[in-house]
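I have a structure here, written as structure tokens, and I will follow up with some questions on it.
A single protein chain has been omitted from the complex, and every remaining protein chain is retained in its original position.
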Amino acid sequence: MEEIYSGLLRALELIAARDPQVVEITFRSLFISLSSAFLAGIICIPLGGIIEFRQFWGKRALINLIQTLYSLPTVTVGLLVFLLISRSGPLGGLNLLFSPTGMIFGQAILISPIMIGLTVTALASVSPQIRDTARSLGATEMQLIITVIKEARVAVIAAVLLGFGRALSEVGVAMMIGGNIRGYTRVLTTAIALETSMGNLELSIALGIILISISLAINLLLNRFQGR
Amino acid sequence: MAGKNLRIFLLLLALAVLCSAAGAAEKERLRLATTTSLQDTGLLDMIKDKFDEKYNVALDVVSGGTGIAIQYAERGDVDVLIVHDKVRELKFVQDGYGLERRCIAYNYFYLVGPKDDPAGVKGMNSSLAMASIMEKGNADPSKVMFVSRGDNSGTHAREKLLWKGAGYNYSAVNSSGPWYIEAGQGMGATLNIANEKQAYTLSDMSTFMAYQGNLTLVPIIEGGDELLNVYVAMAVNPKTHPGVNCELANEFINYLVSDEAQDLIASFGKEKFGTPLFSPARGNCELIGCSEAECAVPTSASCAAA
Partner (left out) sequence: MPLLEVRSLGKSIGSAEILTGINLSVERGEILGLIGPTGSGKTTLLRLVNLLDEPSTGSILFDGREVSGQPERELLAARRKMAMVFQKPVMFKARVEENVSFGLKMRGKEDAKSVRKRVKEALAAVGLSGYESRDANTLSGGEMQRIALARALVLQPELLLLDEPTANLDPRSAASIDSLLQSLAGGRTAVILATHNMQQCRKLANRVAVLQGGKLTAHGKSEEIFGPEEKSKASGPHTYGFSLPW
């Protein structure tokens, strides 16, 4: 328990001193996870809309599958994406492995099931009367989807936030795809894993506290966007 | 809706993307895969900085167990490989994945154990010592235990060789009883487990010295050919993976065997630990079993894909 207390002190020290390594790692964590949430968002929200609004064979099964994938182990996703983008893999030519771009790509894949699934749920909970009203007032199918997304915006933003949170605090994909390269692909979670494995527990806890605080701050900030 | 705020946020995000894209675009990058035991000593961090200073190239080091490091190299995901397992290195080159071996540095593995040496193996040769540990462990697992890396690393490979040298089939060893503990983790974690259980384990010298302060374990056996730990660098063969940066890899290896780097390696760790963590390959080729052609001389293999 002592370690947690000294970890807390160490965290405050690091933040106050603006330790350059910690700052660099923190910004990289934020950049990569925000980017992956953004990338996943622009693909998954419309996709969720299309799934919700179209009728097709196997729709129920697809939704079930997506919901099952919510808690896919990050190491498994990391391994699968690794096989995909390794130079020996099908997408090897893109040279994504061991780079921040590859991590963004991998994390986006990781959080896509959550984003799609929660978007579908959010849209399904918009009352059918809204849809009728929109259609009656002359909305095309695409306009209808956008209108319903706007009506469900609080829940949709919550889905994006959840995806971002998952990306920020996962280590399986970041480790396998990024390689934890100092100065290039090291992020808070992989740094914590490394410091722990090296026995530097106090530093690990300090980084962990920083990670949690960042998460908290981002959540509070983005909650303000939700309001109106 | 909060349209205006959203737009500002997206703008900031776009700026951040641009900034880091711009920053990352400049330097050439060389990818190196290696074992955690080497990476954790900090030697490569120092080499990375020096190499960057001299050649303006960013050295990206990816580390893991020897198993995955070799995998990365076989897949062409890195340009150069540094490991410490001669058998797998030879296979790597023979199978066409690597250009040629270059011995860079060496140190020794230590057989470390509890201060009171319950198996009484101090002064023995390492294989005999292992055999003795197994016997005594089977007889009384509460007194004598051995913790293995259990992770296919270079250290683990050496451990298996020692068992072989002692006349045992490895599968007989690791299933023979509760005295044998498989950690399945890196060297640091394995040492901690051995420390907790007051057991014997095999560790590379540098990791042990780095952790020594927190351990009550001591080196029981420290030398001998069987415990030699030689680090070898190999460039990934461009014929197998045309996308690798072969020229840069060769330049890096040539730097490692240069006098400057060999000097740096020879003195690394002296300040912190009182004695250096490695010995340079230069001048010690015979001792470490590296032929003249592969010991501390510049690479001769051409990068041209035939």
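Note that the chains take the letters A and B in the order they are written out, and that residue 1 is the start of every chain.
Keep in mind that, in the parts below, contacts are C-beta pairs under 8 Å (C-beta built on N, C-alpha and C of every residue); 3 or more make two chains touch, one makes a residue touch a chain.
Bear in mind that the values here come from a model prediction, so they are computed numbers and not experimental data.
Note that the absent chain touches A when the full complex is taken as a whole. Within the full complex, the residue among A:21, A:127 or A:219 touching the omitted chain is A:127. In the complete assembly, the contact with the undisplayed chain comes from A:140, out of A:71, A:125, A:140 or A:223.
The omitted chain makes contact with just one of the residues A:59, A:150 or A:224: A:150. In the full complex, chain A touches the omitted chain through residues 127, 129-130, 132-141, 143, 147, 150-151, 153.
Note that in this section only the chains that are shown with their structure count from here on.
In this assembly, the C-alpha centroid of chain A lies 33 Å from the C-alpha centroid of chain B. Across the interface of their complex, chain B is touched by residues 31, 34-35, 38, 86-89, 92-93, 95, 97-98, 100, 150, 153, 179-185, 197-199, 224-228 of chain A. Against chain A, in their complex, chain B makes its touches with residues 1-2, 5-6, 9, 13, 16-17, 20, 24, 29, 31, 36, 40, 45, 48, 58, 60-63, 74-78, 185-186, 188-189, 192, 211, 214, 241, 243-244.
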